[in-house]
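Sharing a structure below in structure tokens format, with a few things to ask.
Rather than the whole complex, this shows some of its chains in their spots.
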Amino acid sequence: MLPAAGTMETDEQAMNIDAKLHELGLALHDAPARIAAYVPAVRVGNLVVVSGQLPLTGGRLLAVGPVPSQVNVDQAQEAAAQCVLNGLAALKAALEGDLSKLKRVVRVGVFVQSDDTFTDQALVANGASEFLEKLLGEAGRHARAAVGVNALPKNATVEVEFLFEVE
Amino acid sequence: MLPAAGTMETDEQAMNIDAKLHELGLALHDAPARIAAYVPAVRVGNLVVVSGQLPLTGGRLLAVGPVPSQVNVDQAQEAAAQCVLNGLAALKAALEGDLSKLKRVVRVGVFVQSDDTFTDQALVANGASEFLEKLLGEAGRHARAAVGVNALPKNATVEVEFLFEVE
């Protein structure tokens, strides 16, 4: 998993995401401005819908193949956290660089590439959920759907999509 | 399936969900206030997003394993209806106990644990959809996505997530 950090106390603190990421030794890479035939994020009113994110970092996937035969739960959790970083990068671009406009995470959809007999999708999804709470405190707590699937784009182990409330 | 009941006539009646549940001999258990790293429901404006619900009742799952090799369609429909009960319990908690604030069900997402050759996911999902209409009348009619998956958390046969419009 990514480095641990205490949950922040106030909304104001919680919103200082860039500082929190820096403290954790992490950074958001620029989201691609254009992904083929769709876009990384769409704003409608005070909602931002972020496209399904794969655990890409530095141009490669952090984990490929199903859990647990090819990827263990710890690795899959780390991959789910990487999807969060990529989702926040897409959100940041949609907010023209100003993550302080994020009010809260509304929903996270987690798809875990699973062997037919794997039943701990919730544990894998916690890699995303706990990382969001670590970064954002109360504002990071969200509704969630986590399911298993037999196949994902580029053979990624996990894909995570997001719905954010913004100012 | 759960006991049959006529569709209610007016919005006012339709909103009297607790009474309707009582008439059907059903009750909503308290939703857990906190589920690990995420929450049962998030309100944003006049929308409430409810997390994916498993067919839990009294601490156990009503159905586990894929349809149809381990669970038949009737049993899976009943499990889907239980997910609705759990989703309404989560909604009720988000509305501070006042389900009369529910205006309508907007969307239901149904994930059915399926053998590779099973193609009646719509029938299983009807277990949720018909139960919602039975309880809520017109207000219970919703958009829906129903798909098969090879694996679900805790080996549940079905998982259902919800989007509600509220006052």
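By letter and in written order, the chains are A and B; residue numbering begins at 1 in each of them.
Note that in this section a contact is a pair of C-beta atoms (placed from the backbone, for glycine too) under 8 Å apart; a residue touches a chain by one contact, two chains touch by 3 or more.
In this text the structure is predicted, and so the values were computed from the model without any measurement.
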Homo-oligomer size of the whole complex, from 2 visible chains: 3
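Just so we're on the same page, only the chains that are shown with their structure count from here on.
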Centre distance in Å when chain A and chain B are each reduced to the mean of their C-alpha atoms: 26
List of chain B residues in touch with chain A within their complex: 36-42, 44-45, 49-52, 109, 111, 149-155, 159, 161
Chain A to chain B touching residues, read off their complex: 45-47, 104, 106-108, 112, 114-122, 125-126, 129-130, 132-133, 141-150, 163, 165
